[in-house]
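Omission of a single protein chain aside, the complex is shown with its protein chains in their original locations.
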Amino acid sequence: MLLSASVKISSVKDALAALLKDYEVAAPVSDGANLLYSYITDPNDVVFSDQLPYKSPKEFLLPQTEKILAFGEDSAEDIQEAKKTVIFDVRPCDLSAFKRITDKVFSEGKFKDGFYMRRRKASATIGMACKSLKPGCFCNLRGIDKSYSTECDIFLTPAGEDEYIAAAHTPVGCDLLKSCFRSVPAAFSPEPAELSETLEICSEEKDVFEKVNWDAMSASCISCGTCTFVCPACHCFDFKDKGSVRYRVWDSCMYSAFTLHASGHNPRAGKPERFRQRFMHKYVYMLKNIGESACFGCGRCTRKCPAGINARRVLECIKAEAAGGSDG
Amino acid sequence: MTEEKLSIIEALKTICEDLFSKRVISRVLAFTEGEIKEIPVVSLITNPEGLKGLKWDESCNKPLAKLLLGLKPKTAIIARPYDARAVVMYINENQLKRDDVFIIGVGKDASDFPVFDAFAKDPSPLQSAREPSPSRGSLDFFLAEIDRCILCYACRQACWGCYCPSCFMERGIPDWTPAGVGREAKIAFHLGRTMHLAGRCVECGGCKTACPSGVNLKYLIDSLTQMCYEEYGHKAGMEEGARDPLSDYRCDDGQPGFLE
Partner (left out) sequence: MDESELKIIAFLCNWCSYAGADLAGTGRMQYPPSVKIVRLPCSGRINPLYIIKALADGADGVLVSGCHPGDCHYITGNMYARRRFAVLKRLLDDAGFDSDRVQFTWISASEGQRFADVVSDVTSRIKLLKTKGCEKS
């Protein structure tokens, strides 16, 4: 932590107004049916609540539809723009998903993604503590402390009735805190939450792949892909050409077209295979490839699943079945 | 939970246990209790023990019939009227055989069910899902809903009638929807899907309940459902062997809005 200060809750809207002068600001707003992150023009639109917006804020770093190049007969345009953005009220689960998954996937390793990196560099995150576990949340079992995170520029922790303690973790965070927030320096020593056990699949990849009864597990899935769209860590994409413009769009491993070959062959032709891919990618392959499993227990997939599939329950079943001696 | 709901669950359990013991069925498609009270779990129950967690209340409002496709016979389905109508549509469209499904209807009145094999009375069933349409005809309302759509296709996946092996949205040639990008794509998707469903909708509301963004475009198909009833005297899934109105014609059909 580079700096800590106390901020009156009533002054946060003024701070957002100050931020709006130089930045695009994304924050939770209500569209009548849902709470969701959206670019705001008026700080009064921001909804302050303990609820988690139904989609993660990943769309501000990896937009659902992103123009990446355009060409004409004798011209080509390489899109380089990345607006200066502040994402406000991001919870520890989402912050970890950015830092540990999308950052690693897109800006470390062999292939670097300029579009993501430019956006990430141009954006600041203001985190916020969660007061309670919502139905479906299981971040406590995924090693996430819901009340504190350092994986952001500024983190706000409620202190008393009308105050936040703001902790700046980066130079950018310090600047923003000093320039936009009316704050009073205050000491802050966060107490790390005691996380009981973590829920992690410990079995061999082969056992998970073979021993788990994926047919039964996926029986009620309707392949809608909602889970992947609301997830903060899912980051698969596809390219689409519309005339002379190329777009990058989100894709989902739950769709049958995801792995469809031009020949017509589909290596993951059935629902159980696709269901298996999603969970193995999250909990097994990512752990092997980058050292982190791609689930932070935000519970969004569970809350939005039309078939009532509970991610934590699935994880528990996979763990038990993969460790079991039976052939599944 | 109210007593009448409990008694429905007991009745359903008795029916299913009997079916299991007589080996009439090998599984039951139903809702069961989940860890989150408000979210019932869609389950394929394969043995009598699995019936313990059976759930039946207003929150069990998602259509189940689509999950019957591709299952080996014989499956029992705990069906609201729309599920039974969807089964009839599947039979009419050659996707299911009547003998492969055991329909346990739960509803206000047995006459709401075009077909059933067993029936349990539900004194407080779901209200009819057809929407009043104050917003019909408003482009602003339509576009506001369209803008909320994230094109995840959950509505399509939940719909009994969307079982094409390859959806028009996923075809590159012809590319009906400009690359699946932007507002035009969403408009083409929703209008195209509504056209495909015209006269086939069984009014389960699955498109609305499955949508993660709360998009409500159900009034469009509801209006066409009403039109197909008024103009062509057709109600989807109420009669085995019936043709859906857009696969049928009469020589004296009206032509509203056509140029003279």
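Should a chain be cited, it is by its letter among A and B, assigned in written order, with residues numbered from 1 in that chain.
Please note the rule applied: a contact is a pair of C-beta atoms (placed from the backbone, for glycine too) under 8 Å apart; a residue touches a chain by one contact, two chains touch by 3 or more.
Predicted model, so just to flag it, every value in this text is computed and none were measured.
Novice: Missing chain touches which shown chains?
Specialist: Computed over the complete complex, the missing chain touches B.
Novice: Considering the whole complex, which of B:33, B:57 or B:231 touches the chain not shown?
Specialist: That would be B:231, which touches the missing chain.
Novice: Even though one chain is hidden, which residues of chain B still touch it in the full complex?
Specialist: Residue positions of chain B that touch the missing chain: 133, 136-143, 168, 174, 176-178, 184, 187-188, 191-192, 194-195, 198-199, 219-220, 223-224, 227-228, 231-232, 245-251, 253-260.
Quick note on the criterion: only the chains that are shown with their structure count from here on.
Novice: Return the distance between the CA-based centres of chain A and chain B, expressed in whole Å.
Specialist: 32
Novice: In their complex, what parts of chain B are in touch with chain A?
Specialist: 31, 34-44, 46, 62, 66-67, 148, 150-154, 156-158, 166, 170, 178-182, 206, 209-210, 212-214, 216
Novice: Which of the residues in chain A end up touching chain B in this complex?
Specialist: Residue positions touching the partner: 31-34, 36, 54-55, 64-65, 135-136, 216, 219-220, 222-226, 229-230, 240-243, 247, 249, 252, 255, 257, 302-310, 312-313.
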